[in-house]
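Let's turn to chain A:
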Amino acid sequence: MRWGFALRIAARDALRHKLRSLLVLTMIALPVLVVSAAITLVVTSQVSGQERIERKMGAAEALVWSEYRKPVDQAPDPFDWERWPVGDRLAEAPDLTDVAAVLGPDAHFVERRTERVEVRDSDKRLISFTADEVDLTHPITRGLFELTQGRLPAGAHEVVVSEPSVEAGFAIGARIEIPGVEEPAVVVGVGNDATTYDGLKVFGPIGSLIADTGPRNTGASDEAPQVWLVEGVEVTWSDVQELNERGFFVGSRAVIEDPPFASAASWVQDATGGGGDQAETLTVVLLVIVMALLEVALLAGPAFAVNARSQARTLALVAMAGGTPRQARRVILAAGLVLGTLATALGLVLGVATARVFQPLVQRFNGEWFGPFEVPWGWLVPVAVFGLLSALAAAVVPAWLASRQDPVAVMAGRRADAAPDPRTPVLGLVLLLIGVAGAWFGTQGDYTSAVPVAASAVAAMVGMILVAPVLVTTVARLARPLPLPVRYAARDASRHRGRTVPAVAAVAATVAGVVAIGIAVASDDKEYVETYIYAHAVGDGQIIWSPEEEGRDAEAGLIALAEVAGKAAPEVEVTPMLSPDLGEAEREGDYVYWEVDHDVEGNDLGPMSHGGGGASSIGIAPDTSHVYLSEDVRERADEALAAGRAVVFTDQVEGERDVVLSRVVERDYEDEVARTPDLEVALPALLVRTEGVASVIAMLPEELARDRGLEPIVTGVHLSGVADEETQQLITKALQQIDPTAEAWIERGPRSQEWQTVLLVVAVAGAVLMLAGTLTATFLALSDARPDLATLSAVGGAPRTRRAVAGSYALLVGATGAVLGAAVGFVPGLGMASALTRGDLYSGNSGPYIDIPWLLIVSIVVLLPLLTAAIVWVSARSRLPLVTRIE
Partner candidate 1 sequence: MSVRQSLLALLEQGPMYGYQLRAEFEQRTGATWPLNVGQVYTTLSRLERDGMVAVVDHGGVDDRTEADGEAGTQSESGGERGQVSYQITEAGRAEVAEWFSTPVPRTQPARDELAIKLAIAVTLPGVDIGRLIQQQRTATMSALQAHTRTKRAGRPGALVGEIQSATEDLAWSLVLDSLVFDAESEIRWLDHCEARLRRASHQTKTASSIQPEESR
Partner candidate 2 sequence: MTAVLHLDNVTRVHGEGATRVAALRGVSFTARPGELVAVMGPSGSGKSTLLNLAGGLDTPTSGSVLIEGVDLSGLDVAGRARVRRTSVGYVFQDYNLIPALTAAENVALPRELDGDSRKEAREKAMIALERVGIAEVADRFPDEMSGGQQQRVAIARSVVGERRLILADEPTGALDTETGEEVLRVLRDFCDAGAAGVLVTHEARHAGWADRVVFLRDGLVVDEAAASGAYGDPLEQGAL
């Protein structure tokens, strides 16, 4: 039962074979490093409930606000949307005296208001920033803002800004003129906002930044628009619940620091009764971890196999000195333990160090300030266990094989591995079949379940490993008519399956992953291309503009823009597009649009926006030349328009019938919508079916529109014949001279370049892994086969022969693994692809789209092994002194 001598042998052996040890260390330490660095960064970037208290409420005891509902419900920590307005909507905010009544006379309140404010600078450039009105001189606000330059606001119109705002023009001394606020705000200080890292933010006293325009009633952002900081009393969970009853959300320092429930998650589960999704996610995460474990173990496996080989004599000696097979196994397992521990420790330390080094860099890409640097031991311990497990897993099979060896044969110098158990490949095939079946099963039914797909991928992977020995043996048999180096390499690989199989399996696993992702990504891309909805013909487009005014005022702007566009690019045909005038909304926040109702059940075309800048969904035109349509639809539509009829594009029914065009005003009260059609016009129309969704919902000839009292106004500008990006940019540039919000948008068709980039990255990563696996196995094999190669050169083999053997070995390992992996990769690949492209309610059940990236697969199966072999061939001779010593 003693590990002592096994560990001693393992540790000393690791020192004796430094190159081999380094290889294993790298293979295991690298993933541990990457994962632990990533986890450390993520955890550091996350702001926990307690860290957030100060950012949100400074030194206050609590934060109270209303979202115009009563009553409400909330988690102990109400931030991050852990709150639910369950009651009726209120017209006015509930009275703060209610809060005072609950919290008692000792409670004091400090108001804080936040709003998004837009101003234009002298160049008419729009600057948008967050205005934060709070008395920063009050001690309760300590922690909300950290002053770095200047001073805090003292006067009623003095403000301080966040550092990024300085670049936007708000340096100390700058005056910010805000529409609706009488006196401009003067910047007197610069500093850091507690939460946001890169946002433009301006702090000032109440009234200095935000125009008073009635009640603020939206809860549209996580930042409540008006809050009160509470001091003087500790707010308990029962206070919170009572305030909830009265329509207030409360973030209480005491409650968040010491929540009344064991964890927020359990509270959520209690509240929602959920948890099923979590189990599934957990299963998938576990399976992914198993896959990663397998891959790491496979990559490190050959090194342990060679270790076991070089220890064969030691193990035979242990057996002869009276060691049991279990004790012999331990010698190899101890190597896994020693190297695994070292690699894990190294990976963790380097990972945390890497995270520390990269923290400032990553902070730059993140808008929110990171929390303090944190080493998340709770996460790192499982990562360490993972590293150790993968090292042990890599050592298990070689250890098992080594303990089964015949000591007499080893001492007599017979080196071949025992014949493979005929049951192993059968079991492998069974697992492969289970994998295929599981992948198929996983994609059946309405919901694609990730668990069977992931499980089948693991099954297929394990099956593949079990089949690999037979494949290697078969290749050796097939190599008979080939030249000596290839034949030698093939036979050697087959004789030493203990080290060949892990290498082949590692390559196969990598290739399977790349092929699977490749198929999934390519199929997803195919779905994107095939379900792409054209807004215009390719090369056509429109001017996009976000005017401040609407209706008639916007029309003038559009016409001006159209003129500019025409001048900028004379070859482009610029056509102002007409739509019926919607008029103006009576009230701010109202949403007005046209709706076409053609009395067909289940064919609600939904609200069709009449955006000022974009082309309207209801067009007025003599023909459909500026609408993207298929030719036969266009012909029929043009005929109907010529005949004085409206044309309505649908996806279901066809034929001539009357439709009703309504002007709908929608008053938005969050999730309740008050719709009031205030104008309804009946139109004779032709309903035509179009593929997908047309960019225009209906068109009518100008006479018909005027006849029904619909005033045509310009609501969009169509551009056609914009051949290239340069012309497009030329037009955009010209447009932005007038208004920086305007631009030329041109239809370019589906663009799949991004996906190909993903594919490329995956392929390159796969290639690197595959290269690593093959090179490791090859050089280990070479060092293992040293006596044979010495014999080879003794009987007159040139160094060329040695290189040829090395190259052949790499080719064999690479190609066998790649073919196997490519075949196996189809299973999860097709599974993922059909799951991804099944389609949904909006696009209809058009999928699945399957696209197999043959180019990628062929280059991985054919080119990559050749490349690897070439690299080995070139470097084999110069590598000779590096090869580890074999006892």
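How were these candidates chosen? In short, all candidates are chains of the complex that A comes from, given by their letters.
Heads up, the rule we're going with is that contacts are C-beta pairs under 8 Å (C-beta built on N, C-alpha and C of every residue); 3 or more make two chains touch, one makes a residue touch a chain; residues count from 1.
Everything quoted here is computed from the prediction, not taken from an experiment.
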item	value
Touch-positive candidate for chain A in this complex, from 1 or 2	2
Complex interface listing, chain A residues touching candidate 2	1-2, 4-5, 8-9, 12-13, 16, 313-314, 317-327, 407-408, 411-412, 887
